[in-house]
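Excerpt of the complex: some chains, original placement.
Chains: A, B and C, in written order; residue numbering restarts at 1 for each.
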Amino acid sequence: MAPQRRSRTRTFRKARPSPGSRPGTLAPPEGSAPPQIHLYAYAPDGVHERDVLDVEELAHFVEPELPTWIDVRGLGDERVLRRIGEIFSLHPLALEDAVNVPGRAKSELYPRHHLVIARMPIVDDGGRLDVPQVAFFIGRRHLLSFQERSFGFFDPVRQRLCEGTGLIRTAGPDYLAYALLDTLVDRYYPIVEGLVHDLEDLEEDAVGASPDPGILERIHENRRRLVVVRRVARPQREAVRELAYDESPFVSPEVRTFLRDTHDHISQVVELADSCHEMSVGLIEIYLSGIGQRTGEIIKVLTLMTSIFIPLSFIAGVYGMNFEHMPELHGRLGYPMVLALMGAVAGGLLLYFRRRGWIGRGRRR
Amino acid sequence: MAPQRRSRTRTFRKARPSPGSRPGTLAPPEGSAPPQIHLYAYAPDGVHERDVLDVEELAHFVEPELPTWIDVRGLGDERVLRRIGEIFSLHPLALEDAVNVPGRAKSELYPRHHLVIARMPIVDDGGRLDVPQVAFFIGRRHLLSFQERSFGFFDPVRQRLCEGTGLIRTAGPDYLAYALLDTLVDRYYPIVEGLVHDLEDLEEDAVGASPDPGILERIHENRRRLVVVRRVARPQREAVRELAYDESPFVSPEVRTFLRDTHDHISQVVELADSCHEMSVGLIEIYLSGIGQRTGEIIKVLTLMTSIFIPLSFIAGVYGMNFEHMPELHGRLGYPMVLALMGAVAGGLLLYFRRRGWIGRGRRR
Amino acid sequence: MAPQRRSRTRTFRKARPSPGSRPGTLAPPEGSAPPQIHLYAYAPDGVHERDVLDVEELAHFVEPELPTWIDVRGLGDERVLRRIGEIFSLHPLALEDAVNVPGRAKSELYPRHHLVIARMPIVDDGGRLDVPQVAFFIGRRHLLSFQERSFGFFDPVRQRLCEGTGLIRTAGPDYLAYALLDTLVDRYYPIVEGLVHDLEDLEEDAVGASPDPGILERIHENRRRLVVVRRVARPQREAVRELAYDESPFVSPEVRTFLRDTHDHISQVVELADSCHEMSVGLIEIYLSGIGQRTGEIIKVLTLMTSIFIPLSFIAGVYGMNFEHMPELHGRLGYPMVLALMGAVAGGLLLYFRRRGWIGRGRRR
């Protein structure tokens, strides 16, 4: 059963170089595809889009005429990644952060670019929760983005870029980075709302009549996902806050205004997740109480049945003894009187239980 | 049963554009009515009130002669809302925050106005807890307010405005915003006090004699509402704090003094809700203990009855056996001696249980 | 039962004007007596004390020659209170805070006076916990105090004032305010210590031999009071901290040194209450464990008795059957051999239970 459950939420596993490696050592995740590089140079009146097959071509885009977005998908070739780093003068540690996934969400200013690491939860085809990472390097004239593989996160932004709606083609790469980041943060909503809805379904089932043996696993799976989401969402909020409120030469004040909105969204997500956590804690307690209550009910029935019939059986047993000299056995009235005695005992016990509130009254309250 | 319970507390649901949409995309809540615009221009000596049918009329009130309050109810027509935004030069993100409900309570300064988002809990006719949102744009000479639909929150303030009591007609739109915000924050009191009273009723029932099967659901429903109230009240407190303590060109120092009072109120609400939470946690524990205790009592009765009668029944069983050679069966004293033996066994067991404190003494303590 | 329990701790109830009222609307608590005004003008060499029957007389004491303390008891006449506010130029919100009890403890600087709201717990004659409020307005030459009704809190300070011990007659109204505030804070000690002692008594009873059905109610009542005390004590600490550490034109640095001592006291109270909370949480857990343990013991006895006698009874039952052809019944040795079999079964089971640690060994450990 173990592998099946483990497959639902992907356990934390970090691709990292062995301890003591040189800083800047790249350890791309296993099985990552070779990098595909897409390039978008844009101006208010149009977008020039192409695939870059030879990494050396990128040298023309370090100080490009038009604002340029270089989107790298796949981290499977260390040589190419390292070459990109050299071309754009990326700090070795920054490049390491982009490649050795997953890291922590963060916002860090380097001399030649502003690094932003973002993580967002997705549920893959098999129903597993994963939290891939995207890295942005915001430069003055270019934006670099790195993703482990193509998740389609950027498609709506790419479309806006192609259609030229809004500010996206007139503003610089910082605005484009904002647009992409905002898209990623929006990914949190359906996940967290899904957890809320699961919790509500669980509540129905947990408070309900009979305990479903599978409910515990479902509660636990829900909590597990919540723990993962909260762990990644909090540093994400902090990273967006820094980007939105701290000065940076690569992010204009206008874009910071937009980022404050993104900060609001991620804050709302974190608060919702925190509420979920509170409800989840409450749910287990409620469920425990429910179990205790139902077990109590069952034991009450057991006690009633046993307590009433055991004395009666004992009386029957007494008169089933084979002693020769048992005067009661010979009278005409022996049998009816014993039946009456049994009735009296049963009635007395019923009355006693009723007075303790175990029968009738308890339910009527 | 699920839909019925879900209907009691409205689950978090945010009207939001699809991920990756252009910032400023408006996504008014489904089913919202078309906006109705009411306009109040006021001076110390009177109020000029009217309905605005054509949104273009509002262009006269951007820099109005008299302080003016424009109250927009209903968010069901994106074109009208967008036009209002253009007329008053509202920042696209600010307008988005006002329309894409529910958002987080916040206070944010924009170049041309101060945006305040407020949320307050209400219980609707069906007993459901909802937390609608109101947005204010405080300008120098005008105040804009947006609500999803008309909840009647503003009626007492409107009346004060019409009657001219207090400062309301002599002060500017910032004071009017304060008056409205204060009214909204006052809405928290009855909700939180209701939760306190429910908790107290639950305490009576939970500690009481027999466990009511419905009590768990009631405890859970209470906690659920508490979670919702706490989630919205905390950002609300923060928003009021910022408005009351931070400098803003749209809020005068005198009005900030008043807002500090509002901050006090919302702080009191948050503290009360936090106390509720503590009591609620305690309540479940108490309830669990109570269940355990009652079950223990029942099991004690079961054990006493069983432990006493089972050995007696066994003795009776022995002398009910049909062996031909059972010398005890034939003597005159066999029967009374066996009865005496049974009495002795029962007495011995009773004494033992009494010494363990299971009968009599335990209750007298 | 409900009203009886509710009467023990006074539920939060705030006298407040209806939502949307004009700020500064006074809503004195229901049933409050009409204000009685006592006036003390003091100098190093004596105290001039009198009752003020007509509120207008107070106009002479706005800038009095001697430092003056005006003590208002009872909030039952809005007109008088409002007039006092006018005479001393009290800010409408400040007056509202003083009259609409209970509010939150706070320290707030206004242009003409420093407002301090203090709350302290008392146990009234009926054993109920109440947390009344006292408001101080510290002016340059006068001190105003407002209380809902006379609780006798101020008697020791009044006596010190009359006897002239210490600095009280030589220092200004700020020192007098400190003396009164310190007296109020001292009221927390006996309450919190009482809760500590109750908790300790509860511990004795909870860990003890047999569960007292009333213990749960007592634990719950204790926790309830603790929740109330913590809710009011924390803002109180904050208010004293602000008064002691922040600059104020109405509080001299010398008096701030004294207030730091008061801050120490209230901090100690809060820490003690927090410890209480921790112990209280632990207590329920201990109690739950104790119930579980006792139930386990009882079930063990039940199981032992049942498990041993049920097979024996079965054997007896077999030989009580009335089949004509049961060879065992006819031999001379049938009866003793069955008795021996029964003994062997019982002995074997006892041995088994002993090896599982259910008999004997478990206790000897």
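By our rule, contacts are C-beta pairs under 8 Å (C-beta built on N, C-alpha and C of every residue); 3 or more make two chains touch, one makes a residue touch a chain.
This structure is a prediction, so every number in the text was calculated from the model and none was measured.
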- Since all chains are copies of one sequence and 3 are in place, the complete assembly in this file amounts to a copy number of 5
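FYI, only the chains that are shown with their structure count from here on.
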- Task: Express in whole angstrom the distance between the two chain centres, defined as the mean CA positions of subunit B and subunit C.
- Result: 24
- Query: What is the distance in Å between the mean C-alpha positions of subunit A and subunit C?
  - Reply: 39
- Task: Indicate the residues of subunit B shared as contacts by at least two other chains.
- Result: 285, 288, 292, 295, 299, 302, 306, 310, 313, 317, 320-322, 326
- Mind pulling up the subunit B residues that touch subunit C in the complex? 153-157, 159-160, 165-166, 168, 178-179, 182-183, 186-187, 189, 193, 196-197, 200-201, 203-204, 207-208, 257-258, 260-261, 264, 267-268, 271-272, 274-275, 278-279, 282-283, 285-286, 288-290, 292-293, 295-296, 299-300, 302-303, 306-307, 310-311, 313-314, 317-318, 320-326, 357-358, 361-362, 365
- What does subunit B use to touch subunit A in their complex? 1-2, 5-6, 11-14, 16, 18-24, 91, 93, 96-97, 103-104, 106, 108, 110, 209-213, 216-217, 219-220, 223-224, 227-228, 230-231, 234-235, 277, 284-285, 287-288, 291-292, 294-295, 298-299, 301-302, 305-306, 309-310, 312-313, 316-317, 319-322, 326, 328-332, 334-335, 338-339
